[in-house]
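The complex appears here without one of its protein chains, the remainder shown in place.
Take a look at subunit A:
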Amino acid sequence: MADNERKGNGFDNDNSPRRIFLKKSSALAAWALTPTVAMTVVDNGLHEKVALAVEQMPLWLTINGKAQQLSIEPRVTLLDLLREQLHLTGTKKGCDHGQCGACTVHVDGQRVNSCLTLAMTTEGCTVTTIEGLADGGPTGTLHPMQEAFIKQDGFQCGYCTPGQIMSAVACIREGHANTPEEVREYMSGNICRCGAYANIVDAIMDVKKGGAKV
């Protein structure tokens, strides 16, 4: 599959990541759900190696500008892939059910809950995490939203912060940051238990009014 075919919204054509995933996983399921086969494997003590072989699937995607060729279990979420396999621990797990927003990343420019996204569905996609939002790092340039969060003290414990920032950037890009009220509505999927909301809204409005490219 050529690169340009993997782009787009990715969910409604025959070559979409979802379709490919379903095809692959159906084949796998048919095999794995045969009880006698599964139990024989276990009884023979082969289950470790065999399981490893059948559970691994190829995945191509771009994360923070870097093309990745991976081999993963189909049941791995994008969140756990980032955190447990790719060492991108800036993205946080808060609920694993898409209820808190701590795991928000951008997939093809859209904000998504990475805990609700099976990694296999991001085949061919471009993923951006907090680590890839700007040069960042200990001394690098910060994204205007990161600067604004520091200036407005838009966090306390800092745990929800990567998700808030990724969501905030998307909120402006979507055109949903015209008033503080609108920001509150469109940021309500990102919970901050420390309660830094008022400062987060100020930070987003600062960036929006500042007019910097986000």
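In the analysis below, a residue touches a chain if its C-beta (ideal position, glycine included) is under 8 Å from a C-beta of that chain, and two chains touch if they have at least 3 such contacts; residues count from 1.
Simple rule for what comes next: contacts and distances are computed from a predicted model.
According to its UniProt record, the chain left out of view corresponds to "Xanthine dehydrogenase YagR molybdenum-binding subunit" among "ABC transporter permease subunit", "CoA transferase subunit A", "Nickel-dependent hydrogenase large subunit" or "Xanthine dehydrogenase YagR molybdenum-binding subunit".
Residue A:V183 is the one among A:V127, A:V183 or A:V207 that touches the chain missing from this view. For subunit A, the residues touching the absent chain in the complete assembly are 42, 47-48, 51-52, 55, 73, 75-76, 80, 83-84, 87-97, 99-100, 102, 129-131, 134, 136-138, 142, 146, 149-151, 153, 155-162, 165, 180, 183-185, 187-201.
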